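With one protein chain held back, the other chains of the complex are shown just where they sit.
Then we have chain A:
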């Protein structure tokens, strides 16, 4: 039993950590967030030059075939910096869907770009009525003479505002919420009939809702076989959940460090407030939530790239449930321990707190995953 990273993995994590420390001060992040792009093109470029955008891809694409643990190492450090770049959306989820569902010519067309960071992919799987259920797809794809005609609306596409390619789930058959009949399409956002409503997110990112109004895509925009995408979506969002859990651990680490520092520095009644038992115990609870979350992020990373199974499903649901609860607890407890200062825009803690709560709204919240886990409970 050994939970340590190997030398290569440690080097990878150190590389990202150094880069984040050097380039992603709190002040700079606020600037990146307020810019039109919503993140740092320069930082994205550096991730690319260091080969970090290629981590999960095969060697012939410039990557080193990294698995869950390598992705975890990168994501935790990006989480520590509250980095805004579309690593999760484009590299992990977009790249994953293209890899698994795409054919050789689609790989050739897009994967190199994703791995190098030149092609930014966004993933449009949710809809206004879907809540977190990605099988709840009402967007229709009808066969046309030249391919397919897409109609519908996709919701909360993080990174969709600047994506070069958007992967859209649409129904080619079946009733809404059926797993069967969902297909994936690679859509050029500049196509006629694609309308994006862009917005900032409460935690500093940017995204959009997308209306598809008679969008014509060619037959080779279809990723994988028609109607069979649900399993691919489930598998790849599982990888993304593991990555998001790793990011959350990085965010939680900093949130806990900031709170602990504050308890030691802030004096009231003539002593550091960390001398008060009620605050000590709350800090201990925050740390144990972090450690629970870290354990589940490690477990999630260990199955992220494994074969699909009920065990993998349960582990990923459990991990996201723990991360969601721990994140909200650390956010709220940390604000309370700081007092008013923890709620101010000028102080970085508030931004960590917001990210933690919003991570619970990405890829299913704690209730959603608890229900899925419970539905598969075994008597023994």
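Simple rule for what comes next: a contact is a pair of C-beta atoms (placed from the backbone, for glycine too) under 8 Å apart; a residue touches a chain by one contact, two chains touch by 3 or more; residues count from 1.
Everything that follows uses one rule, which is that contacts and distances are computed from a predicted model.
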Going by UniProt, what is the name of the one chain that was not included in the view, given "ABC transporter ATP-binding protein", "Pimeloyl-CoA dehydrogenase large subunit", "Electron transfer flavoprotein subunit alpha/FixB family protein" or "M67 family peptidase"?
-> "Pimeloyl-CoA dehydrogenase large subunit"
Residue, one of A:48, A:106 or A:126, that touches the chain absent here | A:126
What residue numbers in chain A mark contact with the hidden partner chain?
-> 126, 128-133, 136, 155-156, 158, 176-177, 197, 199-203, 205, 207, 209, 267-270, 273, 276, 278-279, 328, 332, 335-336, 339-340, 342-346, 350-351, 353-354, 357-358, 361-362, 365, 367, 370-371
